[in-house]
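Everything on this sheet refers to the single structure shown next.
Note that one protein chain of the assembly has been removed; the remaining protein chains are unaltered in position.
Entry: chain A
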Amino acid sequence: MRRKGVSYSKYGYIFSLPFILVFLVFSLYPILYTAFIGFTDMKGVIPKPIHILDNPFQNFKELIVDNVSFRQSLINTFILWIANFIPQIALALLLTAWFTNRRLNIKGQGAFKVLLYMPNIITASTIAVLFSTLFAYPMGPVNSLFHALGWSDAPIQFLQSRNTARGIVSFIQFWMWYGNTMIVLIAGVMGINPALFEAASIDGASGVQTFFRVTLPSLRTILLYSLITSMIGGLQMFDIPQLFITPAGGPDNATLTTSVFIYGQAFKGSYMYNKAAAASMIMFIIAAVLSALLFYLMRDRGEAKIRKQHKKIEKAAKAAARGM
């Protein structure tokens, strides 16, 4: 009888155990607990015995049907995300095209990358408070600047109008994140097979043609990756809307995001844990559905096919080995 070597496979389980345990205790249990709270009457500071509501979905129903500010928060989250993501990806793509174009040979690229990425590293809460101070009324730095440049006669109350408040919050998000997106995209371009670019240049393609016909199609996976991470981040948008304008939510709830709504329901004096939990679950479901959708679009059809074939070959090899 041939002796089988020592099996090490149990170490796979052992090494993954800390992750699994911590996930079960600190993530899965809280998620299930949150879902459970969403069906109950839990509220108030002093813990009382809690009950599942007669109509378990009442919290959800009230949020979706009756609660205007919750619906508004979903709409706001979407508006703020779109308004920062589109210019963000557009500028990032433009800069990527410039920085990766060999013929242009932009000098000082390293320094530009370092500076453009810089806002991303600083605490979002610091940036939120900083910008709210910069846009102060009547004499904040931005107002002084506008006055000095002759753009405005009287001080502007930037934070009192829905559109400027939204615009500035989107701008801050854009300003913090386009450098990050740019670096990710540049790395993606570096990963493209240089032969493709060579072929394009031999065929006489111009810079613009190369970018649209070679670079962009090869970047598909990375673009979708940026889309997913940005979307998850956008759904969680909290620090900036929470701290930028007081009271949080801005004029007429124009910058009330879902996260700010959840925080406000549960932790800012009203202690409506059940409503907040139901809102979290709705947000979770939206994130799950959107992620699934994007993953479906992202899946590489060719690669899936290759993997399938690979598995078949492996199986056949194993069967053959056993047969020997």
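Just so we're on the same page, a contact is a pair of C-beta atoms (placed from the backbone, for glycine too) under 8 Å apart; a residue touches a chain by one contact, two chains touch by 3 or more; residues count from 1.
What we mean here is this: contacts and distances are computed from a predicted model.
Undergrad: From the names "Peptidoglycan glycosyltransferase MrdB", "Carbohydrate ABC transporter permease", "Carbon-monoxide dehydrogenase medium subunit" or "Indolepyruvate oxidoreductase subunit beta", which one matches the UniProt record for the unseen chain?
TA: UniProt protein name of the non-displayed chain: "Carbohydrate ABC transporter permease".
Undergrad: Hey, which of A:Asn67, A:Asn84, A:Thr100 or A:Asn180 is the one touching the hidden chain?
TA: Per the contact definition at the top, the residue touching the missing chain is A:Asn180.
Undergrad: In the whole complex, not just what's shown, which of A:Gln209, A:Thr246 or A:Ser270 touches the removed chain?
TA: Considering the complete complex, A:Thr246 is the one touching the chain left out.
Undergrad: Any idea which of A:Ala124, A:Ala200, A:Val214 or A:Ala254 touches the chain not displayed?
TA: The single option touching the absent chain is A:Ala124.
Undergrad: Go through chain A and note every residue touching the omitted chain.
TA: 8-16, 18-20, 22-23, 26-27, 29-37, 42, 95, 98, 104, 106, 108, 110-119, 121-127, 129-134, 136, 139, 141, 144-145, 147-148, 175, 179-180, 183-188, 190-191, 221-222, 225-226, 228, 232, 235-236, 238-239, 242-243, 246, 258-259, 262-263, 266-267, 273, 276-277, 280-281, 283-284, 287-288, 291
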